[in-house]
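One protein chain is absent from this view; the other protein chains keep their places.
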Amino acid sequence: MSAPAATHTPTAVGHHEPSKFHIYIQIAMILAVITGVEVVLVYTPIVKWLVVTALVLLSAVKFMFVIFFFMHLRWDKMFCTILFFIGLVLAGGTMWALLHLFGADAGKPLSAVVGLLLF
Amino acid sequence: MSSHAATIDHHHDSTTSTGIPNKKLLWWAFLASDCMFFGTLISTHLVYRLNPPPGNAIPTQVFNIELTSFSTFILLMSSLLMALAVNAIQRGNVRSTRTMLLGTMFFGCIFLGGQVYEFGHFVHMKHMTLSNSLFGSTFYTLTGTHGTHVAIGVLLLGMMYVRTFKPAAGGGLSMNFLHMLAVAVAAGVAFIVFVPGMIEIIYGAGIGEFLSSHAVPLSVGAAACIAMAWFARQSSTVEFGEKNAIDVEAVGLYWHFVDIVWIIIFTAVYLLEYL
Amino acid sequence: MTRTRSAHRKVLRFAIALIAGFSLALSSGCNKLHQVFSLSGPQSTMVTEGPVAKSQWDLFMVTVYVTTFIFIVVGAVLAYAQIKFRAKSDADEHAAVPAEAGHGNPFVEIGLIAGSVALLVIIAIPTLSGIWYTHDVPEAERGNAIDVTATGYQWWFKFDYNAEMMPLPGGGEAALVTGNELVVPAGTPVRVHLRTIDVIHSFWIPKLAGKVDMMPNRPNFVWFKADKPGYYYGQCAEYCGESHAIMRFRVIALSAADYVKWLANQKQPARTVTVQTAAADAALPHVQFASLTLNDGRAFGGSPGFDADPLTAWRKIQQPAASENASLIAAGRKLFKDKTCVSCHTIRGHDGAGIVGPDLTHIGARSSVAAGALENTPERLHQWIKDPEYFKPGNKMFHGFGGMQGYMKPDDKGGTVPNIVLNDQEIDALVAYLHSLK
Partner (left out) sequence: MAEALAKSEFTGTGHAPAKSFELFARPTAKTGLVGWLTTVDHKKIGMLYGGFAILFFLIGGLEALLIRTQLIVPNNRFISAQLYNELFTMHGTTMIFLAVMPLNAAFFNLLVPIQVGARDVAFPRLNAFSLWVWVAGATLLNVGWISHLVPSWNFGGAPDVGWFGYSPLTSKVFTPDLSTDFWVLGIQMLGLSSIVASLNFIVTIINMRAPGLTMMRLPVFTWMALVTSFLLILALPAIAIALVEVMFDRNFGTNFFEVSGGGQPILWQHLFWVFGHPEVYILILPPMGYVSEILPTFSRKPLFGYPIVIFSGVAIGFIGFGVWSHHMFTTGLGTVATAAFAIATMAIAVPTGVKIFNWIGTLWGGHIVTRVPMMFALGFIWMFMLGGFSGIMHAAAPADAQQQDSYFVIAHFHYVLIGGATFALLAAIHFWFPKFFGRMVPEFWGKVSFWLIFVGFNCTFFPMHFLGLNGMPRRTWIYDSNMGWNEGNLFATIGAYLLGLGIFTYFAVLVYSFFKGQKCGNDPWDARTLEWSIPSPPPEHNFAAIPQVHARDAWWYEKTHQEEIAKEKAANIKAEEAHGGIHIPDQSWYPIIAGMGLLFGTYNLAQLKHPVVMFGNQVLGSHAPLAIAGLSIVVLACYLWSLEGPGGYHIHLDADGNAKESGGYHH
């Protein structure tokens, strides 16, 4: 589909990036496979916490592949990574805190505890 | 810069203090901010999933995991095409860039069409609306916001695509506008009518019935596609080139981000429900 | 430049004179300067009357000591630097600039950080223990705590005595209900479960305990204990709409024996006054309601006599009035039904099972009406019934609530028209009736 360098006239200065075509294709395949595994995993009869952990890890792996390869963080200045992770970490931390705050049932008197799911 | 005028280093811009191009920095900062947007939305959704009010909709009875898995796959592949578009333009290949942009848009439209179908299905078949349960409220708002992001992405890609035809000689505003309109109409028809229709056909609706009941929008869409092809005839030299790689890359960052948000949503909102 | 500095002195002198003049004017003008910081109002958090409020005040004082200490030290250094390093001459003002100072002084910085942390720890420790102490009744006393549920309405409070179940006329039972005045035994921990039926309110009795919010869809509670019998002011402390400022309530703490007596009386259905009972009651001690002579007579609050000793006033009000006009009371009772007051108010044993407004079964024995806004004298009650909108803008008795129509009802043109119309005689009858409900 691509092989772009070849379409150029020889006069064009050839200081191009090396094509990442194959890397991208491979990563896309990995992503597709992981997605498949995720869907299957949900239906496999394994202990719940293990599945949850696996799902969280797998989606994290997909996440990292996309940002570091498709979004070139790997090849960019470190600062871009830091910048993005500031947002990511704060968002993650806020989410974590919110889920815990709502999980806590301390608002109720100790004599009448109604168990709520703690995330 | 002058002696190597034709060499463009895509990871370094010597006119800025850090070497990161301004646009790239802007987008990364925005994406950091967007993390908080989605963080808040996902928090809202999960908080109410974990503390559901009585009478809440039951997600697994509503969801259609096959369709969603397929959409997820499509979105991932659109990300691939986007990455290839950037790859192409960084190597000065405008034609391939166009193909990849169109492909990305097309996959984006399939995803959106899937969502249009999904929402319609949930509302009419599963009777879960935005307002009749808290789950509906948080679910539609979260995935709807994501869908809006995808739609904006399609729009940006469309603008980028049309821009690659901007003649080097200047002018061409009205052409550009008409071209853009054709792209927008084609995309609109694809995701509002065509893709949902196809999904219904896959689930067993009649083709003839679908074609006849949506004849008008489908023919408008077809006309728009033809117009697109017509506009895309290469007639003169264009201004767009390797120097615009940063523009494509910027839209690409946004597109990939939308993809990774979906990766999270897919796990947190859909898959975990099935446990 | 030197000119500027002398101008500066002039300004300084001017400012000092100004402050002095200002305070002089204030002190001589109203001769109340000593009261400017009089801090023992009925809602003062400084005059604590229970262990929860006391622990909170003690913690507050810890923060005051620590920050005052810091203020004195830091302030002294700052003031010293400001005075000592003033530019003293023209040349000084244009002194050469020293080279970049670099990284400050790491020892000083670290020392100050360590010092700050140490001082914060002094505050943090009692804070932590306070959080757990104020959270719930201490383990040891939990057994004899009483449980009450307080529910916030725009703009009044309902109290349910969860342990005091009363048979309902139609079978079943329900908790004893009162409105706007919470009576509790002194020396006994009280746990108040906080609910709301509309927006967020907050339950605050400054002298007994800090506030806890009444959150929709969130069961909160607060506990307090009154050290001794007394009359305490409470206040809604979360903005809850138009009349938030006058969403108040009262807590009356009684000795154990008094409390039992009060409870027994509350459980009685509404008192019925007939000519016979009125004659029979003549032998009992009676109250004479205080009369008000405030400016326009329509201000808020109580009379000076009431304010001076509210608990005694409250005790008095438990007794029937000196002269009771049985026929007027009967007329009032009829009006209460005819004018549809019953659709919103309950008078247990008489007519009415409305739950949209406060329970009025023993309204005559309450010291305040309209959620603590007015003292419960005939004049005040009259004024309230006559023009509730004046005292509580937006209130639901006037505007209607929960499908019940109040003084106004909607017309078909999108506006409102009067629904309940009362003349002064009718109101007098209603007042007589309501005040007979001891």
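In this document, chain identifiers A, B and C correspond to the written order of the chains, with residue numbering beginning at 1 in each.
What we mean here is this: a contact is a pair of C-beta atoms (placed from the backbone, for glycine too) under 8 Å apart; a residue touches a chain by one contact, two chains touch by 3 or more.
The model shown is predicted, which means the values in this text are computed figures rather than measured ones.
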item	value
Visible chains in contact with the missing one	A, B, C
Among C:141, C:173 or C:307, residue touching the chain not depicted	C:307
Absent-chain contact - pick from C:175, C:237, C:326 or C:342	C:237
Full-complex contact with the absent chain, from C:94, C:228 or C:261	C:94
Where the unshown chain meets chain A, residue by residue	7-9, 11-12, 79, 86-87, 90, 93-94, 97-98, 100-102, 104-107
Touching residues on chain C - with respect to the absent chain	4-5, 7-8, 11-12, 14-15, 18-19, 22, 26, 30, 32, 35-46, 53, 55-57, 59-60, 62-64, 66-67, 70-71, 74-75, 77-78, 81-82, 85-87, 92-95, 97-101, 103-105, 108-109, 112-113, 116-117, 120, 123-124, 126-128, 130-135, 154, 194, 198-200, 202, 204, 206, 209-213, 215-218, 220-221, 233, 235-246, 295, 299-302, 307, 393-394
Residues from chain B at the interface with the omitted partner, ascending	1-2, 4-6, 8, 16-18, 20, 22, 25-26, 29-30, 32-34, 36-37, 39-41, 44, 47-48, 51-56, 92-95, 130-131, 133-134, 136-138, 141, 159, 163, 166, 168-173, 176, 180, 234, 237-243
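Operating definition for what follows: only the chains that are shown with their structure count from here on.
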item	value
Rounded Å distance, chain A centre to chain C centre (Cα mean)	52
CA centroid of chain A to CA centroid of chain B, Å	18
Gap in Å, rounded to a whole number, between the CA centres of chain C and chain B	56
Junction residues of chain C - those touching two or more other chains	none
Chain A, residues touching no fewer than two other chains	none
Residues of chain B defined as touching chain A within the complex	4, 6-8, 10-11, 18-20, 24-25, 28-29, 31-36, 38-40, 42-43, 46-47, 50-51, 65, 69, 72-73, 76-77, 79-80, 82-84, 86-88, 90-93, 95-96, 99, 249, 252-253, 256-257, 259-260, 263-264, 266-267, 271-272, 274-275
Interfacial residue positions of chain A with respect to chain B in the complex	1-2, 4-5, 7-8, 12-13, 15-17, 19-21, 24-25, 27-28, 31-32, 35, 38-39, 42-43, 48, 51-52, 55-56, 58-59, 62-63, 66-67, 69-72, 75-77, 79-80, 83-84, 86-88, 90-92, 94-95, 98-99, 102-103, 116-117, 119
